[in-house]
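Quick notes on the structure that follows.
Here the complex is missing one protein chain, while the rest keep their positions.
What follows is chain A.
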Amino acid sequence: MTAILTYAFKNLPTTSKWALKFSIRPLSCSSQLRAAPAVQTKTKKTLAKPNIRNIVVVDGVRTPFLLSGTSYKDLMPHDVARAALTGLLHRTSVPKEVVDYIIFGTVIQEVKTSNVAREAALGAGFSDKTPAHTVTMACISANQAMTTGVGLIASGQCDVVVAGGVELMSDIPIRHSRKMRKLMLDLNKAKSVGQRLSVISKFRLNFLAPELPAVAEFSTSETMGHSADRLAAAFAVSRLEQDEYALRSHSLAKKAQDEGLLSDVVPFKVPGKDTVTKDNGIRPSSLEQMAKLKPAFIRPYGTVTAANSSFLTDGASAMLIMAEEKALAMGYKPKAYLRDFMYVSQDPKDQLLLGPTYATPKVLEKAGLTMNDIDAFEFHEAFSGQILANFKAMDSDWFAQNYMGRKTKIGLPPLEKFNNWGGSLSLGHPFGATGCRLVMAAANRLRKEGGQYGLVAACAAGGQGHAMIVEAYPK
């Protein structure tokens, strides 16, 4: 692994060119396919299915993803979500009244706006006649929002859906303790002065201890970083490998940002602050600097550090999904098809973050594709250790046979096609919003690099996972 990575680093500046050389791909397949050599042949020309509507992404946008506690820190989640929605309206010029439904994903809910999709949509100027709901599925909440939309369109319930996601880690609901809450509720119910006094007399100082939302699994009480560290150890992923991978992510993100490839980002004028135009978590460092950091979870000998983990992020994303015929009828030139998708789940203790490994072969098989057919891989990077552990799992016959019920391994995604414009480690990871970013990155990369199929995969708390095939829309 180290070797592959260092190789990739040395060749960083040339990577994209080099990749391009290989992936000058038949975009409008039919004509070129005939001409293309056999090795280049896709297993499938298209993933359209008879009697099922084709569903397309018209376009998608996101606010810049910011380190939590920076420019968005005084906002509320629906403010950030609204920025993504207005950005989408602006980008696509979609008439508000054609939007049938709006779905947003979010993880840590602001209690006041628990249906954040509705609050954001109203504020963004969508029609008050357009219903909206909010979904949650940990880090794949936005994926769930998209696939819910896909379901609505495929079943003929809707033609136009807006899907997105939002997370604001700058502010989280810190609650009173259960005891204090109970006391306050009892006090509310108490009628006479005597009753009130008797309730108040039950007060103890420790009731004031607040209750923080934990980034820990409810079932195992283990924090995700801790689990990632154990996962990395289980697959014998070294600290150096993890730091190298994180450096790769940051370097590629920096490059993509500098080259203006992150076209899904829309500027956001934050009230009372300057307009935010780009992600602020991209910080390519050096291996030496990174090596100095102490382990963040398993101390003192663990391998997961702040530098090789994704950071707490604020941000929102939104995407316009339509039935293909509707999009064409409205004169849009869609960016991509949303094709087969798959949700998986496994042991939340020891396989918390292995979702991509389980989901990838299943979605490929469902779509009738192979790893070789994929031109753009966009995997959610929760931790370097998690990505590398997934790589090792995908590259292991032993793991495939003993844990996945497969005869052979899935195989490694080629690194030159993998998260080429950075990933969650560098761009940031607003839990509820990442899914849309992954799909837009895949779609935009396919257009830019010239490829037909993209594979999006992500892991999520609860031991769940998701994968989806994105097919480039013929130019």
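One rule holds in what follows: a residue touches a chain if its C-beta (ideal position, glycine included) is under 8 Å from a C-beta of that chain, and two chains touch if they have at least 3 such contacts; residues count from 1.
Heads up, the rule we're going with is that contacts and distances are computed from a predicted model.
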Which of the following names does UniProt give to the chain that is not shown: "Trifunctional enzyme subunit alpha, mitochondrial", "Integrator complex subunit 9", "Septin-12 isoform X2" or "AP-3 complex subunit delta domain-containing protein"?
-> "Trifunctional enzyme subunit alpha, mitochondrial"
The one of A:S219, A:T277 or A:N372 in touch with the missing chain is A:S219
Among A:H90, A:R178, A:K333 or A:K349, contact with the omitted chain is made only by A:K349
Using the definition of touch stated at the top, determine which of A:R62, A:R230 or A:R437 touches the missing chain.
-> A:R230
Chain A residues touching the omitted chain (full complex) | 218-221, 226, 230-231, 233-236, 298, 301, 347, 349-351, 389, 392-393, 396, 398-399, 402-403
